[in-house]
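My questions all concern the structure below.
One protein chain omitted, others in place.
Let's turn to subunit A:
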């Protein structure tokens, strides 16, 4: 396995607040890597440093051998990003958005195939303002993939989706991986991580608590709790939440 993303001792502060204290992990080619953690744990800041949207204050980050802070032009060609809460202009149509975004890349994907794969075929001429929440998320994924990236970072992809749309999104992520794209998935849904991720990093208070497969984490939690079966959620609660009730999901 070759490492597609390497993060070593990442540190990021906003003024006096330390958002990411010391985070290290590697993501291997072709895997779905989950980043879990309570709200405010530093998940989004971590991936923003990986995407090059924020400048890190310390540590090393390499994506496909590129430094996100220095090699942005090349990195953006190969890294697809699905942002939390990023909208499009209200009156922009689905097909127009894809046509626009594909013109940004050297070797773009076929937008028609992408729309079909994402089930947006029928919404081609619909304006962004009139799309449902699920359709917006799917369009957001389409835009993250239209550049034919080797790596995709998906942040809180299924937050705000109803159960059916969430399941569709999961199927989609599996499809994308099947095409050879390495995926980093930021989430706070344990079920999602359990189903999709090969490995997860649990981040709490700006530090990586542990990196392992969801099954291994659940097994550990079962052993620690002295029960027969435990879920990833049990492991998560045991590993984080040193501050008890200071986070609510």
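FYI, a residue touches a chain if its C-beta (ideal position, glycine included) is under 8 Å from a C-beta of that chain, and two chains touch if they have at least 3 such contacts; residues count from 1.
Going forward, contacts and distances are computed from a predicted model.
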Report summary line: In UniProt, out of "Anti-sigma factor antagonist", "Class III cytochrome C family protein", "Transport permease protein" or "Imidazole glycerol phosphate synthase subunit HisF", the chain dropped from the view is recorded as "Transport permease protein"
Query raised in the report: Given the contact definition stated above, which residue among A:5, A:83 or A:141 touches the chain not shown here?
Result: A:83
Query - Identified contact with the non-displayed chain, of A:33, A:101 or A:236 - result: A:101
Report task. May I ask which residue of A:73, A:113 or A:178 touches the chain that does not appear here? Result -> A:73
**Report entry** Interface with the unshown chain - residue positions in subunit A
**Finding:** 51, 53, 73, 76-77, 79-81, 83, 85-89, 91-92, 96, 99-101, 103-106, 143-144, 147
